[in-house]
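One structure is given below, encoded as structure tokens.
One chain of protein is taken out of this complex; the other chains stay put.
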Amino acid sequence: MIPLSWYLVFSAALFSIGLFGVLARKNAIAILMGVELMLNAVNINLIAFWRYLTPTQVAGPAFVTMVFATAAAEVAVGLALIISAYRRRNTVTADEIDLLKG
Amino acid sequence: MLLEYLPILILMILALVLSILVIVLGTIFGPHRPTPRKGLPYESGMTPFGPGTRRVSVRYYLVAVLFILFDVEVVFFLPWAVVFRKLGVFGLIEMLVFIGILLVGYVYAWKKGALEWE
Partner (left out) sequence: MAAGPFNATMILAILPQIGLLALGVLVSILDLLWKENQKRNLGWLTASGLALIMVLAGVFTAPAAQPVLVFGGMLRHDWLSFVFQMIFLFGAALTALFAMDSEPLSRKGEAYMLLVAATLGMTLMASAADLIMLFLAIEMTSIPLYILAGFIVGDNKSTESGFKYLLFGATTSAVMLYGFSLLYGFAGTTQIYQLAGILQQGQFSTFTLIAVLMLVLVGFSFKVSAVPFHFWAPDVYEGSPTPIAGFLSTASKAAGFAVLMRFLLVVFPMTEHYWIPLLAVISTATMIVGNTLALAQKNVKRLLAYSSIAQAGYMLIGVASVSPLGITASVFYLTAYLVTNLAAFGVVTIVGRSTGSDELSAYAGLSRRAPGLAMVFLVALLSLGGIPPFGGFVGKILVFAAAINSNLIWLAVLGILNSIIALYYYLMVLKVVYLYRSEDENRPLAIPRSWAIAMGLCVVGILLLGTVFGPWYQWSVTAASSLF
């Protein structure tokens, strides 16, 4: 059987890639995709921990279900906000949306 | 320990060999009558219209978002259905409340015109 740590390393890598995407990318949609990667890393963590440590309890899968249902809601709202910003400004580049500062 | 993965390796090799075999056999034995339309990269012989990267109407987006939201809620039905008998009437009522709230959301979206195409 694959050891638990492999999953954890994989998930940590995925999380870091997502975080890097959030911090480095300028396109708002790419940033949201980075967030989704981070959430998926969380899900892998949860499922791996559940399968290896507490396979008889439901907390792990229940948590995962909640995470991806909320992720869907978040991304729906996120895209809606990005579109409404895009309609006003004709750009999805986070750097160019800079009316508010000071 | 790596031996456990042998079946997967065999499967991958089989898949590779099979797909190469099918393509090779097809090109050798199949009829070869090209027409300009068939030579187009996609759309299976239909005349393509517009560039492939054209913009999609924002209305698709609204439909897609509504779909995602109601689609994801279905995930909560599966665990409920699995233990339906164990939960009994209590579970049924809880699920009815859940569906009721979803239904209000659905009617709201409907009445607000989110389902109209125009």
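Letters are used for the chains, namely A and B, taken in the order the chains are written, and counting of residues starts over at 1 for each.
Just so we're on the same page, contacts are C-beta pairs under 8 Å (C-beta built on N, C-alpha and C of every residue); 3 or more make two chains touch, one makes a residue touch a chain.
Values in this document were obtained by computation on a predicted structure and should not be read as measured data.
Those residues of subunit B that touch the chain absent from the view are 86-88, 90-91, 101, 104-105, 107-108, 111-112. Those residues of subunit A that touch the chain absent from the view are 8, 15, 18-19, 22, 28, 31-32, 34-35, 38-39, 41-42, 45-46, 48-49, 53-54, 57, 59-60, 62-63, 66-67, 70, 73-74, 77-78, 80-82, 84-85, 87-89, 94, 97, 99-102.
Note that in this section only the chains that are shown with their structure count from here on.
Centres computed as Cα averages put subunit A at a distance of 21 Å from subunit B. Those residues of subunit B whose C-beta lies close enough to touch subunit A in the complex are 58, 61, 65, 68-69, 72-73, 75-76, 79. Residues 61-62, 65, 68-69, 72-73, 75-76, 79-80, 83 of subunit A touch subunit B in their complex.
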